[in-house]
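The complex is shown incomplete by one protein chain, all other protein chains being positioned as in the whole.
Labels for the chains are A, B and C, by order of writing; each one numbers its residues from 1.
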Amino acid sequence: MDQFIATYGFLMINMLLQAVLALSLYLPLMAGQLSLAAPGFFAIGGYVAAVLSTQKFLAVPGTSYGEPLNAFTLWLAGIFPFTPPGAAYPIGLVLVEMGIGGLLCGILAVVIGLPALRLRGIYLALATIAFVEILRVLALNLPITGGAIGIFGIPQPFPQDATKFSYAIITVPFLALAAWFVYRLERSRVGRAFIALREDELAATAMGIDPTYHKVLAFVMGAVLAGMCGALSAHVLNTWNARQGTFDASILILAYVIIGGSRVWLGPIVGGLFLTALPEVLRQVAGIDGLPVWLSSFLSDGRLIIYGLLIAFGVLFFPQGVVTPERLERKAKSPSPRAAEEAVT
Amino acid sequence: MELTTLLQQLINGLSIGSVYAIFALGYTLIFSILGIINFAHGAVFTLGAYFTYALTGARFGFNGIFAEAQLPFGLPFLLALFVGAGLAGLVGVLVERALFRPLRARGADPLLTLVSSLGIAVALVNTIQYFVGAEVYSFPSSVLQGLPPSVNFGTPEAPLVVRTVQLVIGVISLVILVVLTWFINRTKTGRALRAVAEDSTTSSLLGINTDRLILLTFFISGFVGGIAGTLVGLSVTITGPYFGIAFGLKGLAVIVLGGLGNIPGAVLGGIVIGIAENLLPSSAVAYKDAIAFAILFVVLLIRPQGLLGRTQVQKV
Amino acid sequence: MSAGTPLLELKHLTVHYGAIQALKDIHLVVYPGEVVTLIGANGAGKSTTLRAISRIIAAKAGEILFEGQSLLAERPDRVVRMGIAHVPEGRRVLARMTVEDNLLLGAYIRGDSAGIADDLEQQFERFPRLRERREQLAGTLSGGEQQMLAIARALMSRPRLLLLDEPSLGLAPIVVREIFATLRQLNSAGVTVLLVEQNATLALQMAARGYVLEAGSIKFSDTADKLMIDERVKQAYLG
Partner (left out) sequence: MSETLLDVHKLTCRFGGLIAVNEVSFAVQRDEIFGLIGPNGAGKTTLFNLITGLTPATSGRLTYRGDDIGRLKPHQIAAKGIARTFQNIRLFGNLSAQQNVMVSQHVHTRSGVVAGVFGLPGARSEERMVREEAMQLLEMVNLADRAHVKARNFPYGDQRRLEIARALALKPQLLLLDEPGAGMNPNEKASLSAFIRDVKDKFKLTIVLIEHNVPLVMGLCDRIAVLNFGELIALGNPAAVQNDRAVIEAYLGDEP
């Protein structure tokens, strides 16, 4: 088990983070807005955490890291008593960074969203791609982001010998909360307005739903989630640079949502978890004894080919995604055969 | 800026701009007919460059399945360029047959086609890497055999030196632009193509086999994409399998600037962005790659239909 | 008149739009040389019937025969090649192309450039206003001119059966009269016509026989003269 966690700890954490990102793209999509801006906000969140943790909030006293905390950060760190002993950085501050990152992204999302969300369909997608690319070029050139090198040595809120899996203590609740939020949102008045806009914007506005307000709201919620996710990811990765949150990531996150299912909260999560794990799964399959050499070499070196083809053909076979509201409902209504049997006896 | 420098920058801009233009035409043709952006176009661009590279008889690097492989023959550059582009066109055809047509037949949301094209891009890029590794390849200087590396259009006192490669690229792209424009505007098939782009249902009521024309569109799109890939590869280097992705993104800026689905718009957009990038003051060169996207973003907000596009009335 | 083998025959034709049944069990026959009309209210399924014949929408069940040959396995462009031209509802001229381009596209299936040139001339004789506007973009034409263009374009394929969907839609009475006069000429020149019209009076004046469509089914059919005085038709469509 320890061996497994040591090997796959990082992968598992990454799966959870990607699932959150998938939710952040799903939120605007819920209101019918195809926004690919999530990686941009993800990158900003990461830089916020990287800058704050390496330059503003200083390290825990008694460790080899830097100077003592100032009174404010000490106080912040003190609110969360579960900072593991021996850690270079309090978990509490990671949470504070997530809050700040999310807040900043939310504000930026309002500024960008108000003009951009007048665009429809592919035009909005293109505008958000432009946003992500502009951010990337800025990140490569600005002093505060460390230029091409980026920011490294982001302190870990866990003892030095701990595995990345320790992050589960933040990541699991984070994903759970995000999922719960979206799940509840779908059943609320505002969520219903989102979905109505996605189904038929014209009819929805004729029924009294303000399109601009709800589109911007959905966009902002997605941005906040992506920013928080970025802040956490910066700690997980230990370093942050302009390669985080690029156009490639936009593609990938969109694929999570479309393959997983774009009409219900569980879809993006399943897509994010599964597609993040897939390359590793393929690598493992390649390692099975007895496979012909060419096949195992293809499975390991060519796994991204398979990955791409799976996305390309996945939409052909699962046009609604793997998880659809209908499938979920059927599951919920009809008890499993086992349960039915037990009920009889 | 001195006049000669300015002229030189303009020529450079025009040269790369015309490559942007033919590349963007590949996007815009497919968009005008299917209403989707084919994100695999950047990967097809890369493929074209690699095909031509192989066809000139050049040797591959140490990585990948084809390590150190080399064709037993070498075509002259111009021939290799067109054969390579033709192969890239066939890849486009394959993508349409295997994916886009079945998706259309199921009445799939355009979003699905978009995601599917992204998947194809990932698969193509990694296929390249699988076979020939991720090294940088540059065309051997012998491809432009006999031509001097640069030409001076000025006087010895006031030189106006242009790299021969820029000229070659500019001329080839302009020829392709002219031929393509003639084909679309003056031939029967071109007329049918425009009809399908405007209204595919009505076109089929006129006896046009829309599926076949869509296939042709994918071939042309892949072909011009492949040409652009080779030309950029010739001008700089082939920077690896991801060569086309960044270029592909820039192509998006070009077509939005001109107006999605608008053919003259793509040409205009390409040239505008090519020149804009080359006129950038040297202090801002680091931001060169952001120029296209800044233009894209601003154009979308101010005039989403692009420079030459028309507004569409929403039907209630 | 109604003798010999039918040119077009629909048997048990059923069409669905998603979960909604648009046409149920349609039977309809058109003999060579006839003008047959399909009348009914908005949404009764008139256009759907024409679209099913042109194979733009799939039939769920039933059979469509043209000169005894099934159309169900054919693509839309093949149907045109077999001799059926469809003038769609709302005209659907290619607005961003010239009048001439539109007409030439009508002859897309043909390869005889001399014959095409003759036919082009013939359309310009028939509709002189199109000649004046030859180089103009079709989108800039008036509604009546667009309707003429749509009909002329369909004729460029030399069809044996012309499917006409609401040619009077949105046109002034005087223009409508002009268009219907042309249609009568065409018919006497040997073109068979299946005409869909909401304006029942107009349609019945021109047609030999008519079918009345209601909510996706044929309610009844008869000769045009009898339908014209039929109380049920009068009540529902003639006011």
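In this section, contacts are C-beta pairs under 8 Å (C-beta built on N, C-alpha and C of every residue); 3 or more make two chains touch, one makes a residue touch a chain.
None of these values were measured; they are calculated from a predicted model.
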Selected residue (touches chain absent from view) among C:V29, C:M82, C:L137 or C:A215: C:A215
Residue, one of A:A6, A:L114, A:A206 or A:L295, that touches the chain absent here: A:A206
Hidden partner interface residues of chain A, rising order: 181, 184-185, 187-193, 195-196, 199-200, 202-211, 217, 221, 263, 325
Residues of chain C (touch criterion as defined above) contacting the omitted chain: 18-21, 41-44, 140, 143, 166, 168-170, 172-173, 176-177, 198-202, 205, 214-215, 235-239
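Operating definition for what follows: only the chains that are shown with their structure count from here on.
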Chain contact topology (line, ring, star, complete or other): line
Chain pair whose interface holds the most contacting C-beta pairs: A-B
Computed distance of Cα centres, chain C from chain B, in Å: 43
Contacts with two or more other chains, residues of chain A listed in rising order: none
Per-residue overlap in chain B, given as positions that touch at least 2 other chains: none
Chain A residues within the chain B interface of the complex: 34, 115-116, 119, 121-123, 125-127, 129-131, 133-134, 137-138, 140-141, 202, 247-248, 251, 254-255, 258-259, 298, 301-302, 304-316, 319
Sites on chain C touched by chain B in the complex: 54, 56, 75-77, 80-81, 85-86, 88, 92, 94-97, 101, 104-106, 108-109, 153, 157
Chain A partner contacts - residues on chain B that touch it in the complex: 36-37, 39, 99, 102-103, 106, 108-127, 129-130, 245, 249, 252-253, 256, 260, 286-287, 289-290, 293-294, 296-297, 300-301, 304, 314, 316
